[in-house]
Structures are given as C-alpha cells and as structure tokens.
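Below is a structure I'd like to ask you about.
As you look at this complex, bear in mind that one protein chain is not there, while each of the others sits in place.
Labels for the chains are A and B, by order of writing; each one numbers its residues from 1.
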Amino acid sequence: MVCKGFSRCDLISYLTKCLFLFILALSSGMIVASALIIWKMLMCVTGSESPVVVVLSGSMEPGFKRGDILFLHMSRDPIRAGEIVVYNIDGRDIPIVHRVIQVHERKDTGEVDILTKGDNNDEDDISFYAPGQRWLQRHHIMGRAVGFLPYVGWATIIMSENPLIKYILTGALGLLVIA
Amino acid sequence: MHSFLYRANALLTFSITILALMCAMASVSDNFNSPSPTSEVQVLNINWFQKKPDGDDEVSLTLNISANLQSLFTWNTKQVFVFLAAEYKTPKNALNQVSLWDGIIPSKEHAKFGIHITNKYRFIDQGSNLRGKDFNLTLHWHVMPKTGKMFADKIVMSGYRLPKAYR
C-alpha cells in the first residue's frame, strides 16, 4: 500500500536526511579539527609559534627562493652568528627570514643583541627594524631554520595573492566531502 | 567501485608520499658524508683603527682567506654559505661575533679558494674595548641542501690581536 499524508515513511526519510547532514557536518569538522591538532602538535614539538613558514621574498637567494618551505625549531641554545632565523618586528605581522651576522651576548644576564642581514641584500637589516632599534633580542626570534623543501610553498603564495583561487579550492574540497 | 578519478587520486597521493620519503632519505644520506675541510686566514694589514663619534671602536682589516671546502659537497648539496667571523670577549659581553666577510659557494669546483679582501662588513664593537684585544677568526659554513636538513660547522683560528693604540 502506498503511504498517504504525513506518515511513518515520510518521518523516516526526513530523519535520514537530517542524519546525513549531521554526519556531513561532523566529518567536515573532523577534517578541520585534525588539521588543527597536527598544527598545534608541531608547534609544541618545534617550540616555535610557526613551525613551518613559506619564503615570501627573494632576499635569501640563491639559497632560498620564493615559494620554498622552511622548517623551524626554537631551542634554548644560544643564538650564534650564521644561523638563519625568522623574526617578527613589533608592529609588523610578516615574519622575516634572514641570517644572523652579529651577536653580542651579555655576560651577566645572557641577553643577546643580534643583527641580521639577507644573503642577497647589500645592507644589513637595520632599516627593517623599528625606528631607533639597533638590535634584535631573543624574544623577537620565532625560530631557527633547520630544514627546507623547495617549491612546495607556492600553493600558499598563490592562494594568498589570489583569493579567488582559495575560494575555488575550498569549494572543491567541500564538494569532495559531500561526494 | 573504483572509478577513474579514484585511481588518479590514489596514484597522486601515493606518488607524492613516496617523493617526500625519497627527499627525506636523500637528507639522511648526507649524514654518511664525513667532511675534512681546511682553512687558513692571515691578517695582512690593519688599515685603520679608530673610535667613532658615538663611542664605538671600529677597525678595518685586509685579510687573506684560503680554504678547501670541497669535501662538504654531496649530491644533495645546493650551496655552501661560508662566512668569517671575528670572535672576542669584552668586560660586558661574554661573547661577541662580528661577521667580516661572507660568500656563497655554488658548487664543488668553487669550494677551493683563496681571496685577498678588506672586510666586507664593518667591524664595530659595542663600546670601546678593541685596543690590544685578542680575537679568534672563525670560518663558519652552512651547508644548504637541495632538500632536508641543513648542517653547520666551523674552524676556529686563534692568535690574532689588535694593536694597542688607534691608527
């Protein structure tokens, strides 16, 4: 017999659809949550706020080109000349990846004054620091570069410079979850 | 049922995972390289040595730097960044490192070199402590790989001293 009106069949199919949507939302949430967990764990393991960074400028060529990825690690070891560090200037949000060329470490406090320079630049980084600032201190440093992968960061650069591509990719990812 | 897209996706993911593994292994293979670099630095001349208006000492040197870093290069080496730093102690600072010169060695052929230069970067102290100062000249190098872990090491050459009076 065919169902008539609002009957048990309609209720079941309605509940089934609700369940389906709920599971969909849950699986999308799980993907996002697992990505976040991995990121936070990396932050713990490497001791750095930003365990992986993408090189944005050509100031460290030919060693690091735009689009390369750097793995960072921040240990309590003292910072020494020659290390490639990623630092933030107060008031600027883009981190800079350059090499330490001068270190002055205080005897009493262990505090350190650092001067950096990009390999491909002629001048040191004084012009990047805040006005009146001559040195970087340890608290400006986000991490030391310890490893590197070429070209992989281009996806991030393209997405941040063309928001349209980001929306297209996110939409495609959403479709994959549904399908 | 597997479809065309499913197989293409599986292939792409698997091949990229394997590529990442290969890069990691290439990086690990660098550990089997045991390098034996040599270097020698001579301070040919102290060009001038004075106290700047803001109170910091500055000195200009002519150096002869020769080194053989060929054993550092492996198949996974992109370039070697080499620099010479003057290292010394002062009453206030436990350690000062000032880079005097740096260079990039792009390949093994260029890794054996000798150059005659004045210091590329200014040798300025934090204060006025350089008169009669003993200092080390340390040749540092950073091996930058094509993929993976970066290595750094150095050779310390000691026994250099700045003059007792300004010139």
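The criterion applied here is as follows: a residue touches a chain if its C-beta (ideal position, glycine included) is under 8 Å from a C-beta of that chain, and two chains touch if they have at least 3 such contacts.
Heads up, the rule we're going with is that contacts and distances are computed from a predicted model.
According to its UniProt record, the chain left out of view corresponds to "Signal peptidase complex subunit 1" among "GPI ethanolamine phosphate transferase 2", "Signal peptidase complex subunit 1", "GPI transamidase component PIG-S" or "Transducin/WD40 repeat-like superfamily protein isoform 1".
Screening A:I12, A:V45 or A:I126 for touch with the missing chain picks out A:I12. Only one residue from B:W48, B:W75 or B:Y166 touches the chain missing from this view: B:W75. The chain omitted from view is touched by exactly one of B:R7, B:K52, B:H116 or B:R167, namely B:R7.
Only one residue from B:K92, B:K120 or B:K146 touches the chain missing from this view: B:K146. Listed by residue number, the positions of chain B touching the unshown chain are 1-4, 7-8, 10-11, 14-15, 18-19, 21-22, 25-26, 29, 74-76, 146.
By our rule, only the chains that are shown with their structure count from here on.
Averaging Cα coordinates per chain places chain A and chain B 27 Å apart. Touching chain A in their complex are the following residues of chain B: 23, 27, 78-79, 81, 83, 85, 91-99, 102, 104, 106, 121, 126, 140, 142, 144-150, 152, 154. Of all residues in chain A, only 62-64, 80-84, 99, 101-107, 110, 113, 119, 124, 145-150 touch chain B in the complex they form.
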